[in-house]
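Pasting in a structure now, in structure tokens, and then I'll have a few things to ask.
All protein chains but one are shown at their positions in the complex.
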Amino acid sequence: MDLSSEPSDTIAAAAAGDRAAFERLYRQFSPRIYGLCLRLTGQREAAEDCTQESFVAAWRALGRFERRSRFSTWLHKIAVNCVLSRRKGLRAAYEVAEPWAGLPERADPAGAAPPLDIERAIAALPDGARHVLVLVGIYGFSHAEAAGALGVAEGTSKAQLHRARQLLTSTLGLEES
Amino acid sequence: MTQFQFAHRLANPTLVCGLALLGSPWSLAFAATAIDEHRPANPRGAVEIDNVAGSIDVQGWDKSEVAVTGTVGKDVERVDVTDDGNLTSIRVVLPNGRHWGGRDGEAHLTIRVPANSSVSTSMVSSDQKITAVRGALELRAVSGNISGEGGGDLRANDVSGNIHFTATAAKRIEVKAISGDIILSGGNADVEASTVSGDAHLTLGTVSRARFKTVSGSVSATLAAAADAQIDGESVSGNITLNFAGEPAADYDVRTLSGAIDNCFGPKPVAARVGPGTRLTFKTGEGSARVHLSSNSGDVKLCTKK
Partner (left out) sequence: MNDRRQESLDKLIESLPREVVPPGHVWPGVAARLSGRPRRMPPMALAAAVAIAAAGLASFFTWTVLQSPSVPRVIQGLTATASFDEPRDPKYVLARDSMEKTFRERLALLEPATRAKIESSLAVIQSAHEDIRKALAADPQSPVLERLWESTWHEEFDLYDRVVQATQPSMTRI
């Protein structure tokens, strides 16, 4: 694992209590964390909350960060935990507001519906499938890492990814050619 | 304060043979000097005992007196026996503040104390046995076993020795071992038992407060839970097994990150909703009792006494 691009000095300074250093870490890593939270939750307000919670939790836990792994990986795990712990209250909000909410699970078999934007299609996936697709398909988690983060078996993670891809292919009306 | 110091004499073979009557198995094996000291003592006073190596046998009796008998090796500088009317102190001292002296640095003492005394001990490499003492006991050892039975509250802390104790009349029990085992019989008491790598086996009565902690050793307890019992357990990799008298009405929260949960009553454990691990949560009855157990990789078992 190449850790040479890690901001090790900044991490060490932040771990020692340097808030300016921690802000630099925030500036560097928050776009990725916010993107992750946005796709996992499908909702901007929830994604903002989770991003904030994740960085506050990271500040508190920074001393336990194992420098043998990537800082971004560690942050990702914190963010995933935050999303999952909000999921129960989040579902109701998710079902209400977003423009891409309420999409059918299967596309019109006749193919009459137009292809949908992929972001909306991902947001419309069932929770389990969406989480695995986002973690494994977009953010590069291994199935083992995703399974551990989501509290499922590795086989379940693989099955959910397969399901997610099938649903997306169907929903997006991807052509067989 | 009156003070008496026993002046050490070099042993000679004649003296050694003469000490055989003290019954110590060591008295014929190494050069030893006899101890025989008596001090008046408050029948409800405190007795404090420090020994470096060897053994102590503390026995409660019905006299208002502390009696110290036994043998000390030739390298023991002195045995200080002091009293101030309420506190009797017995300290075995090696030369130059040393804390070990081989066999010749050992003291093997029988110490009789008023039965209602409270007793505190601090042993380095010495075994200790306490019997027929009804006051509070505070027993500590670095290496050396702690054993016996007592009537009062018990606090026992042993780094590398074992703790085997019966304290059925105690209202509060705290036992702590690191690498030694704990075998404890208690009654209706608040209990705290902690081990690092040794195993703990506890037979208890009706418990209101209990806390079990282990790192890698196993903890198994047989107990009944009071209606408002607060029972907590924590483990890193050791197993926790609780066998209850009946199924206590309580709020149960059992979690393990990578161990297994096995319960004879209540629902089946399920995967944790957030993060990895397995969890068992259920509530029975309307009372305020709780059973909260958590482990990293150790197994947790809840069952009823057979």
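For clarity, chains are labelled A and B in written order, and residue numbers in each chain start from 1.
Assume a residue touches a chain if its C-beta (ideal position, glycine included) is under 8 Å from a C-beta of that chain, and two chains touch if they have at least 3 such contacts.
What you see is a predicted model, and the numbers here were worked out from it, not measured in a lab.
A.B. asks: For the chain that was dropped from the view, give me its touching partners among the shown chains.
C.D. replies: Checking the complete complex, the chain left out touches A, B.
A.B. asks: From the list A:Glu48, A:Asp127 or A:Glu154, pick the residue that touches the absent chain.
C.D. replies: Considering the complete complex, A:Glu48 is the one touching the chain left out.
A.B. asks: Going by the contact rule already stated, which one of B:His108, B:Arg140 or B:His164 would touch the omitted chain in the full complex?
C.D. replies: Once the missing chain is taken into account, the touching residue is B:Arg140.
A.B. asks: Touching the left-out chain: which of B:Glu149, B:Glu234 or B:Asp299?
C.D. replies: Spelled out, the listed residue whose C-beta touches the missing chain is B:Glu234.
A.B. asks: Name every residue on chain B in touch with the hidden partner chain.
C.D. replies: Listed in rising order, the touching residues are 50, 53, 80, 91, 93, 97-100, 102, 120, 122-125, 140, 142-143, 155, 157, 159-160, 174, 176, 178-179, 194, 196-197, 213, 215-216, 234-237, 255, 257, 275-276, 294-297.
A.B. asks: For chain A, which residues reach the chain that was dropped from this view?
C.D. replies: Chain A touches the chain not shown through residues 14-17, 19, 22-23, 26, 30-32, 34-35, 38, 47-48, 51-52, 55-66, 69, 74, 77-78, 81, 118-119, 133, 137-139, 148, 165-166, 168-169, 172, 174-177.
Convention: only the chains that are shown with their structure count from here on.
A.B. asks: Looking at the complex, which residues from chain B come into contact with chain A?
C.D. replies: 271-277
A.B. asks: Can you list the chain A residues touching chain B in their complex?
C.D. replies: By the definition above, chain A touches chain B via 81, 84-85, 148-149, 151-152.
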